[in-house]
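Note that one protein chain is taken out, while the other chains of the complex remain in position.
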């Protein structure tokens, strides 16, 4: 059960509410986000919802049968819109392309990518400065300095930034240089990191775990939301299967299901998803048709020379063609849903 | 190595060819299809291809590095077109919708489905008369009599038929009442059935195994082709994964990969693929954008009363809307590839 | 519901029984095996079991909540023993090793394998004469002639034979030369083959499908049983997973679960299961400890020269050591369950 509280609920009213919950044996979890106050109350007994709905200080009350609560569409029917400022919005009918390299490599690379994005009217740049790598001996990213440079160049040109955060300690230092925090597939159940990202007021994009279920992804979002941050996007990036013909199994089935279960925007990453350059475009377009609110595409001036993931990265010419196809596909898809 | 032989190759020329292959230690497999004579020669030695290319009776010769040979795009660059007659073609730019119930249930059901298809300009009806069922106590289909009725009604209205064949013994009796034989996921590696379907001159659609790899699907097609039948389509219908939020994991990644590896047409089955009615449409449209040559959709006048698979079946109103969306999506997608 | 009928139930009694079933809306399936007459009645209504239990001609009645019925341990608590004659028994406390090559290659190979088995007191020889192969160009086995030779040599020395049957048409010709029919993983849901094997009085070993669930394996057994053959064994042979460090994922979890769910004997195939020679022994011993009633091991005088699967095959010296370890492990394991 989700109880939406009035902002200025009196302590007397709150005590009374707590008493009633205790009577029906519901355990309250107090939640204060950037927008609202909630109680998520967990219990098993059946009770008359009006008992609580009528109490002082209670704005609204919703019974949510899902195990995750705040991220469920069962109480919040309207789609969440993530507003990055300057008119860059995702969700609720707003569609975005996020594009850029796997790893930030240096000033020149950022500059040429930004030029490419501006030219092609793409508003969000992706790029990693902290890179999770299977081997400890691989390149692990340029770190905070790289991020500051990345942010400086992008913000000067009106481009928003999405980049991966790997641990709690990085959040504070990164906060001023990030428009969207990305949580990678390997940290999909790093609950301390999710808790901590719930305590900042910056959008977070959660990637589905390497073999994460759709429910686990929604639970991860519930961690962030219940810690205080409502600005969450979910990202399908390919799951692990038996098939060896591609890098991951981009699971587009997840898109309509997520859109049905949650009010949060859903992003598709076809580059990591299929992991082979030649096949990124059809999967990107299929992703749009499946109902995604945004796409995240890996691009590089010269994929062959990229520090990481070159084999799945488009060059700027290929990317420019794809952006146009994505947009026409989106236009058609939007028409279907009217 | 694939050697295309001249139709009227002399026995002397054939002997000579065999000698040369023996010299370079290649084992010849003689193949006579409805269209052409081939030798698929398997060996390891390197040799000068002109040694063979110049021989009498040899039309052309191709070295194919894939393990499957005849179905590979490495020797036959042009897409195969499956022609069902009356202008109904699949592949090589021709796109079709196949629609109908999971199980054929009786005359009335066939009649109303055909009326729906004719009205909506759909040319191929799907419907099972032999049903593979997990439990021996479930409905197993109307059998041959059902098929004859099915065919009679459809052919009278110009509708082509696709239906599943489950065993070798059924082929002969079914032959006159079928436009496309379907091999189900559970028989994806029933090699005797594949051999036998290679010996008839009717198109065959092979479904990918429940956890079949893309290579296994291509090998299955190689069985049919190497037994003499070049008229083959491949169908992605969902693989088995850990995810429980849907019935199967429709693997659209397979589409661009198959289109890259083989000259055969590729079909997507979103109904079995995701297995939940509400999500069939987005997956169907995503399937078109991923590059499919045909879609196979489950429809029924009243899905709630269907003998099988009702939960993933569209009613006629829903289906009619989807056909139109499929066609506009296909038109857009075709434009991209020009 | 399973109704065990008296052998000489009168037609009047049978009619009466059918009437009662019709009244409670249960659909009867008549089953006549080599041992007994049953009705498996499928329905949903609740009813008083004594209504039927007290009828003439009814020996016993069992309500089975599983979806599979006849193979369930819920009605037949005692383990089924498969008796191959000459004191060779499997299940219900009887343990066997089955050993031999993947493919039967010729007389000399059979002779030396039999000598090895006799010397090591192994009673059952495995060996394929019909080989399911991914590629149509691979060796597909010696066929019926090979089988006749195989049987002749083995039966002369008191060795029982297990070999794979791939299609319905092969059954009749094979019948006199086989002690156990094996159904391979690729035919795990070839329902026509299962039906047909239900109509012969020869033991059948069913391999779990490549990604077959435990329930699907039990359903496959239900097909055989409900067609009339109670002599069934189940075999775990490795499932398909994402892991690439071995050939298949031998799923020993299946053993205690199957032993809990069914009265049928359970066999472990560690050779196909892990697929790497060096690791067969530990997985075989683990298989014994997990509760298997039999093991099936690939051996060859010279694995390097085997026609197929050499990489997972033990030579005779390795196998002889393993047999002894298997037996001591089994002795210890048996003691635990007393």
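Order of writing sets the chain letters: A, B and C. Residues in each chain are counted from 1.
Operating definition for what follows: contacts are C-beta pairs under 8 Å (C-beta built on N, C-alpha and C of every residue); 3 or more make two chains touch, one makes a residue touch a chain.
The shown structure was predicted, so the numbers you read here are calculated from the model rather than taken from an experiment.
For the chain left out of this panel, the touching residue among C:252, C:267, C:294 or C:314 is C:252.
Across C:4, C:135, C:148 or C:333, the single residue that touches the chain missing here is C:333. Only one of A:29, A:51 or A:121 touches the absent chain when the whole complex is considered: A:29. Checked against the full complex, the one of A:57, A:100 or A:209 touching the unshown chain is A:209.
One chain of the complex is left out; on chain A, the residues touching it are 27, 29, 40, 42, 67-69, 132-137, 166-169, 186-187, 189-193, 195, 209-211, 215-216, 219, 222-223, 226-227, 240. Residues of chain B in contact with the chain left out of this view: 211, 240-242, 244. Take chain C: the residues that touch the chain left off the picture are 211, 213-215, 239, 241-246, 249-257, 260, 273-274, 278-279, 282-283, 285-291, 325, 328-329, 332-333, 336.
FYI, only the chains that are shown with their structure count from here on.
On a Cα centroid basis, the chain most remote from chain C in this structure is A. Averaged C-alpha coordinates give centres for chain A and chain B that are 39 Å from one another. Averaged Cα coordinates give chain A a centre that lies 49 Å from the centre of chain C. Shown for chain B are the residues that touch two or more other chains, namely 211, 215.
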